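All protein chains but one are shown at their positions in the complex.
Going by the order they are written in, the chains are A, B and C; count residues from 1 in each one.
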Amino acid sequence: MSAAATHHDQAHDHADEHGHAHVPTYLETLRANRLGLWLFCISEVFLFVALIVVRFALWGNTRPELDQALGLATTSVLLISSYFMVRAEVAIAHGDRDKFLNSLLVTFVLGVLFLVGVVGFEWGLFGITFGDHELLKPTDGAFGAVFFGMTGIHALHVVSGLFLILMVYINGRRGGYSTERHWGVEACAIYWHYVDVVWVFFYPILYLIGTPVH
Amino acid sequence: MRQLRILFSLGIVWALIGQAAGAAAGLFLVRAIRAAANLPPSAEAELVIAAMFSVFGSLLFSGVLTDWLKWCVGIETPLRHGDPDGLPAWTRYFSVDYNHKVIGIQYGVTSIIVLLVGGILAIIFRLELSWPGEQFLTPESYNTIFSAHGIIMIASILLGVGAMVNYLVPMMIGASDMAFPRLNAFSYWIAIPSAILIMAGMVIGDGWETGWVGYPPLSTIDGSPLGTQLFILGFYFNGFSSIAGAINLLVTVMIMRAKGMSLWRMPIFVWAAIATSLIQFTATQTVGAAQLMVTTQRVLKLGFFDPTFSNGLGWPAGDPILYQHLFWFYSHPVVYVFVLPGLGIISELLPVYSRKPLFGYKWVALSSLGIALVGFLVWAHHMFTSGMADVLRIPFMLATLLVAIPTGVKFFSWVGTIWGGKVTFETPMLFVLGAISVFLIGGLTGPILGTIPTDLHLHDSYWVVGHFHATMFGGFVFPFFAAIYYWYPKITGHMYNERLGKIHFWLMTPGFWLMSLGQMQVGIWGMRRRIYDYDPALGIEFTHALITLSALIIGWSVLIMIYNLITSSRTERVAAINPWGSRSPEWQVPSPLPEFNYYRPFEVVGEPYDYGVPGSVYVRDVPAAGD
Amino acid sequence: MNYKRHLVIASALVVPVTVIAYFLIAISYKLPFQGSAEAVKIDVMMQAHFVLIAFLFSLVAVLMLYGLVVFRRREGDDGDGDHIHGNTTLEILWTVVPLILVIGFGIWGVNLLNELTDAEAKPNQLLVHVQGQRWSWNFSYPELGVNAPANERAMVREVDDPNDSNNIDLILPVNRPIVLEMVSIDVLHSFWVPEFRVKQDLVPGQTTYLRFTPTAVGNYKLGCAEICGGRHAYMMATVRVVSEACFDQLVVQQLPLAEADASCQYEAMPNYPDSAK
Partner (left out) sequence: MEEKKSQAYQLIFTIFLVLAFLTLVEYLVSQYLDSMILLLLIAFLKAGLIVNYFMHVYRLWREESH
């Protein structure tokens, strides 16, 4: 029996041995976790801003020719996934367990679709083609570097977000979350929305701003 | 048999095994995939994936991820604490442990070991530089060694900062531990494989030659040694440690302060730790981005920093100066990560040995934040001669000079603290005073580098080398040693050997002065930085010999300290509860502290440095009645 | 405790210590020979910095040491010091005074920098093209359509490996404004002649400029000041500042050194005592 796991009132015996073991309540842990996650988000802002700065430094007011339909499609897919994520969170907070799980599943599928859009079509990684636009190559100077760098870093976050969703889904099926205690869902949701917010900036910055160079 | 069992219970052993296994797995994976895809073998790609896998393998095998992995599959794990079952108590210092004091000591010891490695490298190339001409190194190995010295010392300093922050902050604010003990352990255990990657870079693939800055195109050009890649990845993974540690610290200070401890009643060191963490958890990301870009440029040919690209369509090419901006946006503020905790230690210890309140507490606290904030606006002063846009030089020059103001506030506050006190000169105080003197040299030689016209001569010269060694020693090394001596009785319960401590001081301080002033002298006479050999016509041979001699003296003095620290913990000299007469909470209870720091929670009822007010106390136990 | 008296004594001590400190700096940190017009201007600022360093060093060091001696704990006294928390007036004072100093130096620096980098074409100026590569320098004179001549005399270069370094000299006419137009073909390099006091990196993919006016005839050494790989230390060249007449013979007419006027032969390096022989 460890002192950390014992209830506060019963911790007196252990106090002599280990000192004052403050056992944080769920709400206290929640507060710390929330703060920590948000600080992590702020920290990551500097990574993404660095990438954006690189984009503006190297591209200036130009951009490569990219498939606009594909860009709008991936953006929409990610936005819809974000909606289903928040729907899942609202559902668990109000005890709708089925709705929670279904929404989570939809989020996951949409996230995978986004990856297919970016990594599959836009990168042409699996040789799948979309429309007839010419694909940008990673070695195409600053255009290739920045585009693949930014979408790559973002895709990495999407992949890790998908892992989180999968984890939450599995735990959710086992009944790991309740109306009162679902920090895991909240954390996963914050992360997923965060990935979406990043794309909210990346989309115009990569696809819309500047004059295309042929 | 038992010894073997104990050996294989140690996390550090498993971390090393895991790193080797991960590296091997990564290597063979890339080889197999490339063979299957009919691609020619690529040493670079193998190395990168092997390095990444090795870090992950090290973390996995050491056991620092175990709790989290269990959480992933829905298993709740109580926080493990206390001495390990069936194993000697010392083994917890070599394994994954979640107690902030254990982690602090792990950081500290690792820091000193890494410091020794960096110091030995310094002495090797100092011997090479003692005389003009080629001594015993080749230019390539010289380049590798001085580059490694730089980055290894930085790793050491980051570990040392981690040690001070981890050990001291929860103790000072009355928390039982950090907010996220597992994350805390993670921060430490990822620093180990990344340090190993950096050191491996020296031996694998002919080292590297870029200095610790790793400027492209030198770091990305065809034929640059493979070691560069390991150095960059080691640097990159070390960043995880900084970011995680800083977030942890900020949350801890935000929500785990003792009752009554308002911001203006925190020990001054905590302010420094906050300022440090604010820098660490933000700026580190940009250098991480820069290192990733260099890696992708090397492996995948993404031309972020490659100016030679042209496809005839007017598409933009990369820009090598862009790297310098990203790099210094982190690497300048990180200098303040190194020195702010040290300056915090100075401000923390001076009142104790002067028996007088810290002069201008609020000003000192705000000056830490001021330095941290201004530190974000001055990065391009490392690039005054780089060829960046002229319009940028002037604002960065003015911002750079502004750093002098909060730094000046600190100096004058320290003098103000001493005046009117009753000063004693134990070893920690000597190191504090040494720190002030050395940091003074470092600080005063800064503005001449800040005004561009004078910088045009001194840039990339040995003046710069002297200047930053003085700031690093004055801002980190001396205060770190002061902190070690000061809290040694708290950590071990034993008193260090005062005589040896004083010998250490009286060897190291003049030695350092000589070294730093000598470096500045040869710099102003025309000695360039990072050169393997120099022109005897400059007339700098004698000074160079002196610099080498003083480097040796500093090296020996540090060995004396290590001897002192090791032997003193085995003596019978049990330290008094409060040998320094400090008001700080940790000195009001017997040493060493219990597992969760305090037997009962305390509340803050006074000012931290109210020396000279009879009967006033800083903290007292929370009355048991309400509990 | 009579602080006022102590403060007066300590402040009085600061003055002589400043003088001594400046004297020590002046003799141990003697700047190299002033080989360019820019060096003269920059050195004024350098000296101002040295005065400031001497003064601030003395100020902090004297107050500190004086305090440590006067306010040391006496035998048998185990009380605390005076209860002084701080002094807002003093804090403001030592925030504002440095601020003014800093602004002063800032304005000076801006003006001087603008002067040094003034891109306006000066009469009689000479454009020199500098190309850096690992690990050698190449110079040409685009306006004259010639390259810098190879160095025929072995220079005093004990540390230099003749196999690795080029032996092309940069020959410059004295007292003419020089504009260096610099490119690098591989990695970063940096052009530094300590006697000229100015420095500029060479960046692949772009052209950088450096402007100065050499004012003394003699031989100087140019070194690469930005780490550029294996033989970075040996990426040196000789800069020979010669009279206008010699420049004409050696560069414009491309005469071999042996056939040029005797006065164009070997020139001592102004501040390298042993190179005169």
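As a convention for this text, a contact is a pair of C-beta atoms (placed from the backbone, for glycine too) under 8 Å apart; a residue touches a chain by one contact, two chains touch by 3 or more.
Note that the structure is predicted; figures quoted are calculated from it, not measured.
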item	value
Displayed partners of the chain not shown (whole complex)	A
Hidden-chain contact residue, picked from the options A:Leu79, A:Val112 or A:Leu135	A:Leu79
Which of A:Leu27, A:Leu156 or A:Ile170 contacts the chain that the document leaves out	A:Leu27
Hidden partner interface residues of chain A, rising order	27, 30-31, 34-35, 38, 61, 68, 72, 75-76, 79-80, 82-83, 85-87, 90, 93-94, 96, 180, 186, 189-190, 193-194, 196-197, 200-201, 203-205, 207-211
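Operating definition for what follows: only the chains that are shown with their structure count from here on.
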item	value
Chain A and chain C, separation of their C-alpha mean positions in angstrom	51
Touch list for chain B against partner chain A, complex	72-74, 78-82, 175-176, 179-180, 183, 243, 247-248, 250-251, 254-256, 281-286, 288-290, 292-293, 296-297, 300-304, 306, 309-311, 313-319, 322, 325-326, 329, 593-601
Partner chain B, residues of chain C touching it in the complex	1, 3, 6, 28-32, 41-42, 45-46, 49, 52-53, 56-57, 60-61, 63-64, 67-68, 71-74, 77, 79-87, 90-91, 94-95, 98-99, 102, 105-106, 108-110, 112-113, 116-117, 156, 158-159, 186-188, 190, 192, 194, 197-206, 208, 221, 223-234, 236, 269, 272-275
Chain A residues touching chain B - in the complex, by the definition given at the top	2-5, 15-22, 28, 31-32, 35-36, 39-40, 42-47, 49-51, 53-54, 57-60, 62, 64, 138-146, 148-149, 152-153, 167, 170-171, 174, 176, 213-214
